[in-house]
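First the structure, in the form of structure tokens, and then the observations on it.
The full complex has more chains than appear here; those shown keep their coordinates.
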Amino acid sequence: MTSINPQIDHYMNKNKNRARLLVSCPDQPGIVSTISTLLFNHQANIVESSQYTTDPSDGRFFLRIVFESEHLQENEEQIRSSIKEVAERFDMKWTLSFLYQLKKTAIFASKDITCLRELLYQWESGDLVTDIALVISNHETGRDIVESFGIPFYHIPANKDIRKEVEAKQLKLLEEHQVDLIVLARYMQILTPDFVAAYPSKIINIHHSFLPAFIGANPHKRAYERGVKLIGATSHYVTDDLDEGPIIEQDLIRVDHRNHVEDLKKKGRLIERSVLARGVKWDLEDRVLVHENKTIVFD
Amino acid sequence: MTSINPQIDHYMNKNKNRARLLVSCPDQPGIVSTISTLLFNHQANIVESSQYTTDPSDGRFFLRIVFESEHLQENEEQIRSSIKEVAERFDMKWTLSFLYQLKKTAIFASKDITCLRELLYQWESGDLVTDIALVISNHETGRDIVESFGIPFYHIPANKDIRKEVEAKQLKLLEEHQVDLIVLARYMQILTPDFVAAYPSKIINIHHSFLPAFIGANPHKRAYERGVKLIGATSHYVTDDLDEGPIIEQDLIRVDHRNHVEDLKKKGRLIERSVLARGVKWDLEDRVLVHENKTIVFD
């Protein structure tokens, strides 16, 4: 493990015996009993557990378990294969994260670096536990701050006419850096279906409105014209339907008749950065499960 | 003055020397100076004042002034005619309310009486200073509580096939009671353009979503399906465009993946009642001015 930053090093050291299991499957009796007994047999202690069933009579079951074991690293393969076996029996989709393995994140940015800055700051404070592997931007604006943290910054000019070439370069970089999660921090460019398909439920976007209000371009201008009394922000997974992907988090801030479009933009920024950071944090902490076009977010 | 309830009697007695002036006109220098000098010459003291100009270089000017004078009642006509003269000079639209004259309100209700109950309670507590002249409902549900306050309750069954006849009866009652303001407290029936035209900017509706999200029917069901993380409520003046009138107030409440449509309805009720009550209160206190399709709400 190379050092990321003191806060994250500290977090990883403290949590090196922990893992997180995310499961979804058709509901049936005995799931919790089977998994908790499996973990007990591996000398693992459950430290957090949350579950949800869409409909107790005939639904889909979702589970998040955080467990701790003194010999986690040496037993990793055994635990994984035990879970695999159970997963087949119950027809489960599952992911297992060991906290000694840091997820890699790419941030896509543009001219307004408020969200980028917030992600960097929360990462520096140890709130976003990840390796920010690279930042890709179609402007030079954020280079200094990104590089001051020792993070590679790639300037790839982009516009809709050269989308294919741009995405090819981006995908190459993402593969080289073995990225797990992509965050669009006000990137402002539409991604092609091919790009989205390469990272299903692994691209988080921030939209500067309370979706589904003001889908599409210029939400602040339209919010101003409609005379709404709060403006919002929405972090969501990107799908092929623009602004229609599963919502992770939303919040709003009060405005009034004195606030012009420029004021809405300024106020909006303060809420966007928080809504995006929370969405990213919850994804990195394996709290978010996608079901149909909605999310289950475990506290 | 007949007694309304102890809280409102107390309020009116305390404020019998006060009046409120609402003005809007093309902006130009000297408006504040002219009006404040006019009031000074009538021995009136300005106790509250708020103003807003859409654009200082070439905009529309809005003003709300609360003033106090020991001889208000005897000078009412003189003050009114002085203001009228100034208003003509500056091309003003204006309204002048003397607090010793109580506005009359009609509430339209239906089966779910949460909002009706809140209005009655805030009126009883002296928060809504008005004479609730009558309640009209297409169900019997609220009769007991309404009549327990000595307020007339009219049950007029309604549906879209008999809209004209129903509205004729309602308009007759509204005229008989000389109503200033109509509050649709989850009335759930669409009004005809003729009805709306009879009370321009004088009908307040509560919509159970954060408009313009989920315009139209079943907003909670659609909010559930979209997977939003907060649900809202909007109080607005009624115009001919359904759910498109000027917004007075909005608010939202957090929900999560565990909340089904029924839960959204329950949580929604708690916010709807407050959003409607605030909208009504601000209108009764002459805080709301309509400009194009938006509101100016003076604190």
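We call the chains A and B, going by the order they appear; numbering starts again at 1 in every chain.
By definition in this document, a residue touches a chain if its C-beta (ideal position, glycine included) is under 8 Å from a C-beta of that chain, and two chains touch if they have at least 3 such contacts.
None of these values were measured; they are calculated from a predicted model.
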Given the 2 placed subunits, let me have the overall number of copies in this structure's complex. 4
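As a convention for this text, only the chains that are shown with their structure count from here on.
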Would you mind pulling out the distance in Å between where the CA atoms of chain A average out and where those of chain B do? 43
Footprint of chain A on chain B - complex, ascending: 52, 210-214, 226-230, 232, 246-252, 256-258, 293-297
